[in-house]
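A single protein chain has been omitted; all remaining protein chains appear in their positions.
== chain A ==
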């Protein structure tokens, strides 16, 4: 087990390193420097700025400085907000993003599994078909379209929920953003659950359980749901990544001050330092989450470890 976790960690590190390298050099290919504004700066000031941010050194040396800084947790300077480093801005935004993403993760898991199990138990009934249709809509209709419609209905017409912002952080501010963030994942999780649950219910183990005279509840919850959860678990790693990137748009629509909004603003303002820092941070976060899910999965299913 520990050996598996260690090996998995070893394969993550080169991937991260390649990713950081690719991002660094892609951004350096971009035309124009970070200080080419509407008003041209005097050459001397430009040279000073470049020297301050190490931009006057050869590219390869800049790269090594950057990687060294990242290893120490310093994601570099932000060029448009020089008073704050990238790390400081991310630290401010991170709690909001984590609360939003964590709530969405939990809600989509619970609702998705519930819909999937229900669909598998009542397969090809009318409720099953109707749920499948609704779930398909959640998959097809993009979040940036669902969000304004929900804001219009629940925020403006019915006046039940706030349209955006974080407020005092109470649940009512979270309902709409979490809903928007959840919908596609509820769809994917419920489809996965339904499929693997049907397969599990048709297996020999379940027939044996029935012939032993076990109650329906025991069969569904103990004997069928457990093996049926394995494919869902393997989706949770990628899902954590999708939730983080999905929160980019949700945070901008609902005006939540998480790291997604910093990222979008930085990209719109062409703040290369901030964009690079945020992308690197996102990738580390996503890979760590993937790593945790994989290790958890291997702990549950010993077959994975030996492969």
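Keep in mind that, in the parts below, a residue touches a chain if its C-beta (ideal position, glycine included) is under 8 Å from a C-beta of that chain, and two chains touch if they have at least 3 such contacts; residues count from 1.
FYI, contacts and distances are computed from a predicted model.
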Chain not displayed: protein name in its UniProt record ("Oligopeptide transport system permease protein OppC", "Aspartate carbamoyltransferase", "Nitrite/sulfite reductase" or "Outer membrane lipid asymmetry maintenance protein MlaD"): "Oligopeptide transport system permease protein OppC"
Touch criterion as defined above, residue of A:68, A:142, A:255 or A:302 at the omitted chain: A:142
Residue of A:29, A:44, A:158 or A:171 touching the missing chain in the full complex: A:29
Of A:132, A:174, A:249 or A:298, the one touching the omitted chain in the full complex: A:249
Touching residues on chain A - with respect to the absent chain: 15, 18-19, 23, 26-27, 29-31, 140-142, 144-145, 147-149, 152, 156, 241, 244-245, 248-249, 252, 263-264, 267-268, 270, 272, 275, 279, 282-283, 286-287, 290
